[in-house]
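In what follows, a single structure is set out as structure tokens and then discussed.
Only one protein chain is missing; all other protein chains are in place.
This part shows chain A:
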């Protein structure tokens, strides 16, 4: 499991474009990759935000089942799970942390609160503990690439701190 998100430029562009398109509602989706431990996001899958809300997102339950069946059939795992915040910073909210249940996924947060530059940041969320990780983009920005700003320099960490704050400590959404 990497402590850096390595992600292709076209995937970054697609995520930010999706977030801009759905603004002011939150946008969400997945990049699946082979379940081989290489931690490589390959198949971009935008999802419908069933909540259609500026403050909440949820994969439609039928779409979720279809997605996980597809990934199981392809021996894939959700390498990246992304969503946007449209009025606040690109940092996991209490609700994000309470719901996060893929300890091996990179949780990508995009903020579209600025119309000019989208913040693009990545986190691990394990047992209620959030760890930001560096984002390494593979490939050069093209003429059509949206403007993004990565997080502050993040020092890769060798291990994770496990806090005793479980999902039960957070009120139901």
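Note that in this section a residue touches a chain if its C-beta (ideal position, glycine included) is under 8 Å from a C-beta of that chain, and two chains touch if they have at least 3 such contacts; residues count from 1.
By our rule, contacts and distances are computed from a predicted model.
Q: Match the chain absent from this complex view to the correct UniProt protein name in "Electron transfer flavoprotein subunit alpha", "RNA polymerase ECF family sigma subunit", "dihydrouracil dehydrogenase (NAD(+))" or "MoaD/ThiS family protein".
A: "MoaD/ThiS family protein"
Q: Have a look at A:100, A:135 or A:148 and name the one touching the chain we're not showing.
A: Missing-chain contact among the listed residues: A:100.
Q: Mind listing the chain A residues that contact the chain we can't see here?
A: Interface with the chain not displayed, on the chain A side: 26, 28, 30, 47, 51, 53-59, 61-62, 64-65, 68, 81, 83, 85-88, 92-93, 95-104, 167, 172-173.
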